Structure formats: structure tokens, C-alpha cells
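Following: one structure in C-alpha cells, then a few remarks.
One protein chain is absent from this view; the other protein chains keep their places.
Right after this comes chain A.
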Amino acid sequence: MGLSAALWGPLGLLLSLALPPAVGAHTHRDYCVLGAGPAGLQVAAFLHHAGRDYEVFERTPAPGSFFMRYPRHRKLISINKRYTGKNNAEFNLRHDWNSLLSHDPRLVFRHYSRAYFPDAGDMVRYLRDFADRLGLHVRYNTNIVHVTLKKDWQAWNSHYFILTNQKGQVYQCSVLLVATGLSVPNLVDFPGSEYAEGYESVSVDPEDFVGQNVLILGRGNSAFETAENILGVTNFIHMLSRSRVRLSWATHYVGDLRAINNGLLDTYQLKSLDGLLESDLRDLAIVKDAKGKFHITLGFFLEETNASRSADAIPLPQDDNDNFAMRVAYDRVIRCLGWKFDFSIFNQSLRLSSGSEFSKKYPLIRASYESKGTRGLFILGTASHSVDYRKSAGGFIHGFRYTVRAVHRLLEHRHHGIPWPCTEHPTTQLTNSIIRRVNEASGLYQMFGVLADVILLKENATAFEYLEEFPMQMLAQLETLTGRTAKHGLFIINMEYGKNFSGPDKDVFFHDRSVGHTEDAWQSNFLHPVIYYYRHLPTEQEVRFRPAHWPLPRPTAIHHIVEDFLTDWTAPVGHILPLRRFLENCLDTDLRSFYAESCFLFTLTRQKLPPFCQQGYLRKQGLVYTKSLQQHGVESGLLRDYATMGQVLEDSSRQPGDQEPVNQPLGTGHLIHLDSNKEEL
């Protein structure tokens, strides 16, 4: 790093000399990262490992400042599963929702907490260790207050990002990676909203709520977490939100209400005074009476009457409807409405705008996590969740650690000419490669529907390249983004839930919710691997106008590996065989494996050999069976015991009185069976 600093120092100086004096002296970095939270540290770890010129800017004196305050009740709802019964580190990441990715085996969260739902303090400790152990370049106590663009045709993206901190110091960056999370609490403006206490500041001491009537606005995890904390001491809790509660075990989206927080649902449904209500908060008004209690009324009642009138005179809904649900007075109103992205520091020139109605709280980005308005500006981490909001895990550590890696791979290719990493294998390894990944890959498993593995076939499908965790919505641009060629067809490996399985109003416990037979695999409901085959790389049009609810355009062929209760897709007949048949059909080849003896026979009796014999046996690497395997083979009818076959023939041809050798007719039926077995490959 010393070297690059030495290199960049003079260059920066030169640049600053050439620039108008107003800009003044500044430091240049190829990569600037905003925020030393999980996503910022994660991208820093990749940049660091690749030896890139980068710096992370963090407003507070330590990493992970969000976790110093939040969640308020300190219990993380990301699981820290320390035991899975498996040793495979990649597999275990599937059930470790807190660790970041690194090459250091000590930086795994299970070493930081024994709790299944760990304390937020452990996360802070973990992030600090992560930054320290890996020696990441983080500039703490540096609050970037303004970001703007400076055109420069020599820059990587024809412009530099100019960052100014609280002291007026300026940094020039070629690429800007924004990992600032969602930091601004969501507010809803309605008359009396000022009476509501915010989640960010409300007391966490249950003693403060003893014997009170509490109204909570919102129905997300923070609302339920708050309720959970005081459930036992309040008179009752009412929870008010615009739309119905979404349970994560019904929607299969970890951002929805997790069962660990849902005690209030229990007491509501058992009529234990607590309750859930749906109404648009913007139609409401809160009125404070003389005793300091809060009454709920409707906004338009206030408009009709004079706002200056005392609280007691304001009409309430129960004046007309004497059984109005919220006619009781509340002691407290707590607002738990979530957070949104802080757009304030970004200059207009960056054209960083918020997303559509559904994802207003997030900045608008492409599926490659690059801003739609500015090249070279990437949004990482929680703030990048607009890509898969309410679908996958991209807004959470166990999801964005992979999307950050994908972004890093894109950058490595774009700016350093390093193609997307891949491994090359002969076709014989096709089934194995897929089976291996669907059984251990954590990125595919967590970022289902977003990141997918891609298999690029070589000419004549004799070999293939395996690319891991590519953002599948960018499929049409795969060649330019990865530096790999996809001229001869490709497979995409994605993980999917059943099409109509997930939803806030779905019964996910219905009878026959899961299937077990291969032929029903396409009806699998729980997360299962789906393989798409395309003869040609889909175009941008095809990706954009794909069928509704499809993650990808219509493929040439599709295969579902049947869902598995244990998520162990290694059953020879249930999982591997149908997959192999699918691949064989797509590629019109024979992907079976054969013992050397069979290859020997094929070599001398056939025009074409199965790839397994070509790439194994003929290269002097044939597979020899042992006695017991041969015996099983003969019993199954897949192998023949040629030695005894000869015996039988000889015996029968040496019948007494038969002087001349008789040409014994052979078991023709069996021969035909052998012949018809994929003779021409």
C-alpha cells in the first residue's frame, strides 16, 4: 500500500495542479467506500485481498455503529447456527447469517457468540475484529457530508467522485461504493404525529410501561420487538399499520415478521386484550387530552373543526360509532416504521433517486448494483435491497455478503481485466459440478432468485466453464460483465420456492405441501434447485419481457431437482439420475459413468464412445471394479459376467454326441437390449 500511496501522491499532486484552484489538494483513491458497516467492511475485505487502492470512510470512531444502538432490545434475529452436523464450511454458511466472507477461519461468527439469536454487542465486536484482523483501510471519524461528480475523460468512468468530509477535506475517487445502509427513521406525517415516541429513542425498560395502554405504529420486526419487550407489563398493546402483518414463515422472506418476535399475534388471537389493526396512518390524527392521554381520531375531523379548539372538543369516531375499536385512550404511542436511505449528501449531479412506490426507501439501482444515474457508483448492503426487496436476502448480511462479492468480481473485470473467476471441466463432470454446488453453495441458497451459477458450454459441449453467483438479471450482459464467452449454450442454476407457495395470506402448512417423487419435482414448494438451459444467451429484451413471476426468460429446457426435506440433493435415483437425464437430453450425449471393461467393449464395438470412456478410459484412467461391485453389476443386469457367459455357451455346445461344434443361437433379446442402449451418442 505504501507503494501505491507513493505512486498516487505525486499524481494526485499533478492533478491538483492542473485543476482549478478552488478544488484544492485532495487524496485520490481508486475505490472509496462509504460506511464501515457489514457491507462496507465486506467490500473492503475483497478489495484488500485483491490488492486494490481503496479507503473506507466511517463517520463514527468504530465499525458497525448501527449495531451499537440497534436493535434497541439488543437481540439480533439473524440466526447463529453453530452446529449443523456437517463439516463443510461453505454449507455451514447457509445457516450462519452473521458472518462476513473472508479467508480467515477465525472470522466466523460462531466464535463470537454462543446464542442462536446473538446480542448486537457481539456483532460490534465481530465487525471490529474483522476490520482489524484483515487490516482494512478504514478512516474513522470521517463524516462524508457531500458527494459530487467531476467530469474527466481520463477517469475510469469519465468522471471522478469528489467526497468532502466534515472538516472540508476532499477525496477523489474513481469508483464510489456506498454502504451507508438505511439510516433515516421513516416518519409519517399526520396531525398529532409529534406525540409518538420513536423506536430509536423509546425506553427499553419494561418498568416504564407498567399498567399502560400502548399503541405501536408499524408492523415490522422493530414494532414486534418493541411489543415483545413490554408485552407482560402493559394493560394491552394495540398495533396499527397500513397493511396486514406479513409472517416470514409464510412469505419466505426474512425481512417479514419473524416467529421469534410474534408473541403479540398469540395474545391477539387468544383475545388476551392485545390487538392488531389495519388503517392508513395518514388518515389518522392523535389528540392529546388534558390528562395527557392520547385519543385516536380521523384527520378529516380535525380539518372540519378549528385546529385551535381544545382536545376535548374535537370529534372522535366513537361519537358516531360507539363501538369504534380504538375508542380507548392510550398512555403512549410508539412509532416503529423502519428506516430509509439518506439521500441528503449526494449532489444532484449524481442523479441518485429513490425507487418506485414499493421500494421508496431505497436508491434506484440496476441488477448489477450500479446506480442507474451514474456509472461507477455502486450501492451495497442494506441500501441495495431494492433489487430483491421482499424476495430474497439482499438486504441482510447473509445475502449482501454475496452480492458484494459479485460487485467486486464485476469491478475486477471492468477495471483490472480479470475475468469472472471460473473453473473449467470436461463434460463428464457436469452432473458432479451441479450436484456439488446445489448441496453446499451458500450464496445460491441465500440469494435465491438473485444470484445464480452459470455454466458456459464450450464448442460441441465437450467441456464447460463454471461461474458462481452471477446476478441473474444481468444475464444478457454476461459476456461484457464477466469477460467470458457464451457462444455454445449455457445452464443457469437457481434456487426457487414453488411459484404459488409464498405469500402473507398463504397457508404454508397445507396437506401435500411437499412432493417426493421425481415426476412431481416441478411442483416442489420448498427451496429447491432449478436448472435452466439456453441454447443462446438471452437478449436484454428477453430478460426484461420474461413471463410474470419468472426469474429468467423462458428457457429451451428446464429441470427442477425435487425438493428435499434435508436439503441434501445427493440421492442417486431421486436427484442425480433425473438431473443427469436432463443434461443428457439438453446436450444430446451420454453422461453415464462406466467401468473400464465396458469402455473396452465400446472401444472395440462402437463408432463413438461415451465421454466418460473417452476422457477416462482412453486416457489410461479407466475405473476398475472390485469383485463385489462386479457382482452387484451382474445382479442388476447392467454388467455381464462374460466369463460365465462363455462357460454356458461352451457347455451347451459340447453336448454328448455333438461332434461338430454347433453354432448356438444367442440370447438375441438381451443383445438387442445392449444395442439399443444409446448406441449412437
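Keep in mind that, in the parts below, contacts are C-beta pairs under 8 Å (C-beta built on N, C-alpha and C of every residue); 3 or more make two chains touch, one makes a residue touch a chain; residues count from 1.
Operating definition for what follows: contacts and distances are computed from a predicted model.
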Quiz item: What is the missing chain called in its UniProt entry, if the choices are "Aspartate aminotransferase", "Origin recognition complex subunit 4", "Thioredoxin domain-containing protein 16 isoform X3" or "Ran-binding protein 10"?
Solution: "Thioredoxin domain-containing protein 16 isoform X3"
Practice problem: Among A:H146, A:R546 or A:R640, choose the residue that contacts the chain missing from this document, as touch is defined above. | Solution: A:R640
Exercise. Using the definition of touch stated at the top, determine which of A:S158, A:S201 or A:T423 touches the missing chain.
Key: A:T423
Exercise. Using the definition of touch stated at the top, determine which of A:V233, A:V328 or A:L577 touches the missing chain.
Key: A:L577
Practice problem: Please give every residue of chain A in contact with the chain that is not shown. | Solution: 86-90, 423, 425, 429, 432, 435-436, 439-440, 518-519, 570, 572-574, 576-578, 580-581, 592-598, 600-601, 603-605, 607-608, 616-626, 628-630, 632-633, 635-636, 638-643, 645-646, 649-650, 653, 661, 663-666, 668, 671-672, 674-677, 679
